[in-house]
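One chain of protein is taken out of this complex; the other chains stay put.
Up next is subunit A:
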Amino acid sequence: KERTPLLWVFVQAAVVVAWCFTDIETGPGAGVTLSYQPNGDRFKIEGRAIVPGVKTQDWVSTARILVESEEYVGFVRTDGSFAVNDVPSGSYVVEVVTPNYRFEPVRVDITSKGKMRARLVNYIKTSEVIRQPYPLQIRANGPHTYFMKRETWGWTDFLMNPMVMMMVLPLLIIVLLPKVVNTNDPEMRKEMEQSMNMLNPNPELPDVSELMTKLFSGSKGSSKAGSSSKGTRPAVKRR
């Protein structure tokens, strides 16, 4: 049972590989340029780096083109285009490196005949091919984010804090309620008492807090709990 999925993977891999090869053969002529250089099997990787909204003069002096991290190095021309010379055939990751702008790396495959193709870098599925334009068009996707934002303190943050809300709202009720409702009115007082009774419908039922203490103190303090409940009940009533 274990064999079949493995075999299937193999078949799939073979298909992918085969597709790769056919892809090289039938690639569109516009994308694949044949750049043969005088001294045999060394080729040139060409492209253009673009930082949208920034003049090229402002960033080209800090930019470098790294092919397979410093194995081959190229520089950016004043118009943003670049070329890395003397690269033998193989597969390379081409990166535009600047301290301020972020560029996505591109994998460039060069066949022994000098046919080029560019694709997205995928380190996990290394044979996956998602075509990119060649000559390379590498567009910066924004500045690098190096910094974390500081947690700043503002009044709104403070007030919107749930703890503060929980504190402030009861305070408001305590302060404002007596002003709104006239407590000296006997009718009103009766009504309130009624509502209190509504809240505590069965005076015989123990308090939640008492229940908890009983629970945690366990069986040994049952008599004590009883006495304490006796003690607290008048207090409740007094309220």
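Basically, contacts are C-beta pairs under 8 Å (C-beta built on N, C-alpha and C of every residue); 3 or more make two chains touch, one makes a residue touch a chain; residues count from 1.
Basically, contacts and distances are computed from a predicted model.
Note on the omitted subunit: UniProt lists it as "ER membrane protein complex subunit 1", one of the names in "Aspartate aminotransferase", "ER membrane protein complex subunit 1", "Dynein axonemal intermediate chain 4" or "60S ribosomal protein L6". Here one chain is not drawn; of A:148, A:198 or A:215, the residue touching it is A:148.
Touching residues on subunit A toward the chain that is not drawn are 37-39, 44, 56-57, 60-62, 64, 66, 68-70, 72-73, 75-78, 82-83, 85-86, 91, 95, 97, 99-100, 102, 105, 121, 123-124, 126, 144-151, 153.
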